[in-house]
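All protein chains but one are shown in place.
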Amino acid sequence: MVAFILRRLGVLGVILMGSSFILYNLAAISADPLADLRLSTDPDRDAKILALTRELQLDVIPPLRYFLWLRGVLGIFIGQPDFGTGRDGLAVLDSLALAIPVTLRLVAAATLLAAILGIMIGIVTALRQYSRFDYSMTFIAFLLFSLPVFWVAVLLKEYLAISFNDFLREPNIPFNWIIGIGLASGLFWASVIGGSRKTFWTTYVVAFVASSSLVAVLGMTGWLLDPSLGPIVVLVLSIGIAFGVTQISVGLGNRKALGASLTIAGLSVVAFYPANWVFDNYASALNIFLMVCALITTSVFIGLAFSKIDRAPIVRTTIITGVLSANLVLIDKFMQTWKPYMQTDAINYRPVPTVGERNDLLNSPDFWISNLDVITHLFLPTMALTLIGFAGYIRFARGTLLEVLNQDYIRTARAKGLSERTVIMRHAFRNTMIPMATILVADFAGVIGGAFITESVFAWSGMGTLGLQAIRGQDLNLLMGVFFVTATMAVLANFVADLLYSALDPRIRVGSGA
Amino acid sequence: MARKSKASVESTEVLSGENAIQNKEIEGLSQGQIVRKRFFRHRAAVVSLFTITSIVLIAFTAFDWKIFGAIKVPGWWKWTPEDLPELRYGDCPNDTVGCPTISLLPKFLGGQGIGLGNHPFGQDDIGRDYFALVMRGTQRSLSVMVVIGSIAATLGVVVGSIAGFYRGRVDAILMRFVDFMITIPVIIIGSVVGYRYGNLGAVFLAVLLGLFAWTGLSRLVRGEFLSLREREFVDAARVAGATNKRIIFKHILPNAIGVIIVSVTLLLSGAILLETALSYIGFGVVPPDVSLGLLISQYQDSFTTRPWLFWYPGFFIISIALSINFIGDGLRDAFDPRQRRRISKKERQDSATARKLAQAND
Partner (left out) sequence: MKFTRSAKFALAAAASAALAVSLLTPAQAATRSTVVIHHTNVQTGLNCGLSTTNSTVCTDQAALTGMGFNYYNDKKELIKNTTFGSYKVIKNSKTDFRVQYTVAPGRVWSDGTPITGVDLLLSHILGSDTYSIEAGLGDPASKTTKPAFNGQGYGSTYHKNIVGEPVLSSDEMSVTLRWKSPIANWDLYGPGPAPVHAMVLLAEGKDGLQSASANLAAKDRFLAAYKSKDTALLKKIGKVWSEDYTITTINSSTNPLLLISNGGFIVESAVPKTSMTLVVNPKYNSGPKMTGSIDKIVFKVITDGTAAVQALSNGELDVYSGQATADAVAALKKITSVNITGGEQAVYEHWDLHYDSVEGETPYTGVFSKNGGAKAKALRQAFLLGIPRDEIMEKIIAPINGITKPLCTSWVAPGTSAYDKICAVNGSAFYTRGTQESRNKTALALVQKFYPDALKNPIKINVLVPGGNARRAAQFALAKANLAKVGFELVGDVQSGWGALLGSGKYDAFFFAWVSSSVTQKQSCSVLETTGGSNYVMGYSNSTVDKVCTELDVAMKPDLLVQKYITADRALFADAVTLPVFTHPGVTAINKDLKGLKPAPLSPQLTWNYWEWSY
């Protein structure tokens, strides 16, 4: 196996070398770094051309210049890689080091979110194949998939940022909006839950009344300007989470799991005030991490305490419930920060930004305010990427699950009397995840390449922006730097996907003959 | 189809609810008839097929056509993208110029009556008819889509199935070649070609992009083949003495067709978006040529001022992409022997047992 992996890696190295050689030459002959200067009327033009020619070694023909570049890159093996200098004077290596975390923050979050949402909706649509929900989700998925991202960005900015910020100046929710939101939410829930005509309309009316009154109350109380959940809502939601998670994970029939979940949910609420005290006085990433550790440890103990046999699923259920309900407390803290955040000079009651990674004017030492700033800046780009990205996952998840549900082993599982939940979650879902996993791996490789257009329209300086800057500015070194990272990630990810596929699906043998 | 090899399994099911209805329905029909029948039952797919056919017809007959360079077929639309009619001033909202003349509100409702007017989609900055531009853009975008899609689909399916079926050395070599192609980013190729050979036109660009866009599909098809070739019905076929060709075309490919069609339709709508993205960066279709992607990226600023310049091309992009996807959806359902269609209410009532079983089964 080790020999196989090493051999594959060696081949990948050769492939990278070949493609970088081709790309370098293609890019070198197609770009003219001196184009701007040639058209300049600067009296010192010739001196500048000379300086730039020297700087970029333009007097060496591209095939040979490639090897100069390669020599620098191969420095990776002695720990001193040199990718050259970009046209902006920055070492390409530094540019990459700055861009990769930014891209990871933006695109990775969006990809993960798109995958989770997409798979969830995909599963529901598969289970309710040819229902109204299936049709409408299919329509929405295809619609979103067909939208160019810069278009989505323009619309999101116009409505969710500019108009919403204007609206926040005097946040009175108009009556027709209340009704509209109610209608939409009614339709959504009724479609998800489905069932007979009677159930459909009951759900519809209940959801409509609930949502419209919720929106109306939120509007009247000025909740949008000073939101919070408060311990009571956290409690109610936590109990809901405990029931929901238990149902999906092991079934409500498992009283021990339900008890453990309810206990940890209750504990999360009990910890509401102490946690807030820590948040107010000792806020830092480390402390929050420690709190999460404590939470998980507690969950494990509670899970163990409640169970005698078959412990793993119960502990798992408890941990999930614990993390989700503790999240409510965290969300509540961020909601409380909303008002002071809006009151800062830098924000000035326009909290949803359209560009950038953070507000340059906001110089707050407050942990929560600065992190809320990061979150608000993530909001629109993440949303744009998620909206566009999750359509593919919906389709794949739906298709795969339908395929799996028709397999003989599912029929067997049903035949031996397993509950529908067990069949879906234990047998079908897990097998659905095999192809999904490989798709995810490949997608994450693409993530490192960044989102060329999204990053550019939201003014994030990640890999995509860097790539675009390289192409537009005819910056060969930078282009090759970006290429090197994305290409390496792409081939590695495909390699990992292959290994993963053979590891997850025992029927497949990979690399036997290679 | 796999149906044959799985006949024994299915025969035990003939008695059970839904399958009973369905099997009865397709008795005595050929494969093609079954597929057609199933496809035309997918309402969204049929509507989409109609939509895309209309778009293609409207767009490609809008201007003069020359058949074999000699016979001239006159286009039905009065303007061409090259015409420069008078720019409409004065009576447009918000001091804009060249607003659309299309009117859908009848006179008795206070509108100006239903009619297209001189420039139904308005005019661009210098007065060119925007409907003509959108039609030319649709032509370009459709050609780009078809070219990228067909090249990528052919290459992807061929390479993927060969690699997946023969495995071993063939697979290794082909997959390393795929790795090689994957490392070269399409967007960079697009920009290099766009910079050097921008004047060679949209179709050339599409061919080139097609040569680079097949890798994902090939990996997917290969995965399917790797998995399917280990299945019992393939073993059965092989034991029965079927040739490789027969196994590939009669047993594996029909079973993989669902995945292939979904991917190809995603690829097709992906192609139209790739063209849009490249045009946005400035390396796709270059002015004065027109494509839908170019039009919306050119007029994204006009969203709040002259929204028609932004919405009309966008509407066509979405209509095309949506239709393609729904047609793909319909095709997949039609081809896949294992997919069950929805049973209508009447059919359900016809068979009470069917209903019970269906609920237990679904």
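Think of it as A and B in the order they're written, each chain with its own count starting at 1.
The criterion applied here is as follows: a contact is a pair of C-beta atoms (placed from the backbone, for glycine too) under 8 Å apart; a residue touches a chain by one contact, two chains touch by 3 or more.
What you see is a predicted model, and the numbers here were worked out from it, not measured in a lab.
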Exercise. Out of A:F21, A:Y135, A:W177 or A:F243, which is the one that touches the chain we can't see?
Worked result: A:F243
Seminar exercise, completed: Contacting the left-out chain: of A:A207, A:I302 or A:M489, that is A:A207
Seminar exercise, completed: Contact with the hidden chain, among A:D88, A:D280 or A:D408, goes to A:D88
Exercise. Who touches the missing chain here, A:I193, A:L267 or A:L418?
Worked result: A:I193
For this session: List the residues of chain B that touch the chain left out of this view.
Result: 82, 84, 87, 94, 96-97, 124-128, 194-196, 198-199, 282-283, 286-289, 298-306, 309
For this session: In the full complex, which bits of chain A touch the chain not displayed? Write them out.
Result: 30, 32, 35, 38-48, 50-55, 59, 85-90, 94-95, 98-99, 150, 153-154, 157-158, 161-162, 165, 168-170, 189, 192-193, 203, 206-207, 210-211, 213-214, 217-218, 220-223, 225-226, 228-230, 232-233, 236-237, 240, 243-244, 247, 339, 342, 345-346, 348-350, 352-357, 359-361, 456-459, 461, 465-466, 468-469
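Criterion: only the chains that are shown with their structure count from here on.
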For this session: Would you tell me which residues of chain B are touching chain A in their complex?
Result: 9, 44, 167-169, 171-172, 175-176, 178-180, 182-185, 187-189, 191-193, 195-196, 216, 219, 223, 226-227, 230, 258-259, 262, 266, 269, 272-273, 276-277, 280-283, 293, 296-297, 300, 303-304, 310, 314, 317-318, 320-322, 325-326, 329, 332, 338-342, 360-362
Exercise. For chain A, which residues count as touching chain B in their complex?
Worked result: 11-12, 15-16, 18-20, 22-23, 26-27, 29-31, 127, 129-130, 135, 138-139, 142-143, 145-151, 154-155, 158, 392, 395-396, 399, 402-403, 406, 408, 414, 435, 438, 442, 449, 452-453, 467-468, 471-472, 479, 483, 486-487, 490-491, 494, 497-498, 501, 505, 507-514
